[in-house]
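Below you'll find the structure, written out as structure tokens, and then a few comments.
Every protein chain of the complex appears in place save one, which is left out.
Moving on to subunit A:
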Amino acid sequence: MVDAGGVRLHVQRLGPPAGRVPHATVVLVHGLLTDSLASYYFTVAPAFAAAGLDVVMYDLRGHGRSERPPEGYTLDHNIDDLTALLDRLDVTGPLHLVGNSYGGTIAFGFTARHPGRVATLALIESEPATASWAAKLGRILHRVTTQLAGDEAAALAWITAHRGHNTARLAKGAARLARETTLGRDIPASRVLTEAQISAVRCPVLGVYGGDSDLVDLVPLKRGLLGDFRAVVLPGHEHSVLVEAPGTVGGHILDLLGAGAGVR
């Protein structure tokens, strides 16, 4: 556990085997509600460490094994947490950020705030914080708080029947987070980025999308705003492409890091 400026965050760090000195640090940021650092730990992280990287994973506040304060869940709180965590971990040298879903929104926000600190940015099924992003998250979180937290037993029974036991288990955790914290109100009320702030991100950016995800529609917008943007679309996948196709996703990210600074 690491104290990141007042909130205790669960951190896992994997390094290259046999004491090899890492070439660079990659920080992996997970998504909202049902997600945790486990989505990286058991997918791409071992391969990244084997490729000579210092791999940092952490649970967002309220998620996984991290502390769950009752409030403080805007995007800026998450970016502050990441900033404090990097300071505490003494990350020096090239820094690569990877974000899945909302984790990518955090990683993008960090990069927009500290453009000189980030060598490359990989966004898996993710987008920067814009007004339309905030509105969409507001609709999703409203549905979670009304349907799931409202009549939890009935909602969980439906999820178990239609989506399986594992999803129901994760949904239970999400319902608790929505019920016990201000997350549902805070995230849609987050400060969003202007087009100028988005365009200020000049490092190489990779977008990875499931072919059946509606986020693919945002590719032209990102291409227009970002100086160095590459998109990879994996057919037959939706929003969960990281856990469904970790080998392919991880390979594209390692290619990006190879093109960035400090990695062979």
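Brief remarks on what is shown
Note that in this section a residue touches a chain if its C-beta (ideal position, glycine included) is under 8 Å from a C-beta of that chain, and two chains touch if they have at least 3 such contacts; residues count from 1.
Just so it is clear, contacts and distances are computed from a predicted model.
For the omitted chain of this complex, the UniProt record lists the protein as "Acyl carrier protein", which is one of "Phosphate transporter", "DAGKc domain-containing protein", "Acyl carrier protein" or "Elongation factor P--(R)-beta-lysine ligase".
Only one residue from A:L9, A:L37, A:V56 or A:I79 touches the chain missing from this view: A:L37. For the chain missing from the display, the contacting residue among A:V91, A:I140 or A:L170 is A:L170, taking the whole complex into account. The chain not displayed touches subunit A at residues 12, 14, 36-39, 41-47, 59, 64-65, 164-166, 169-170, 173, 243-244, 246.
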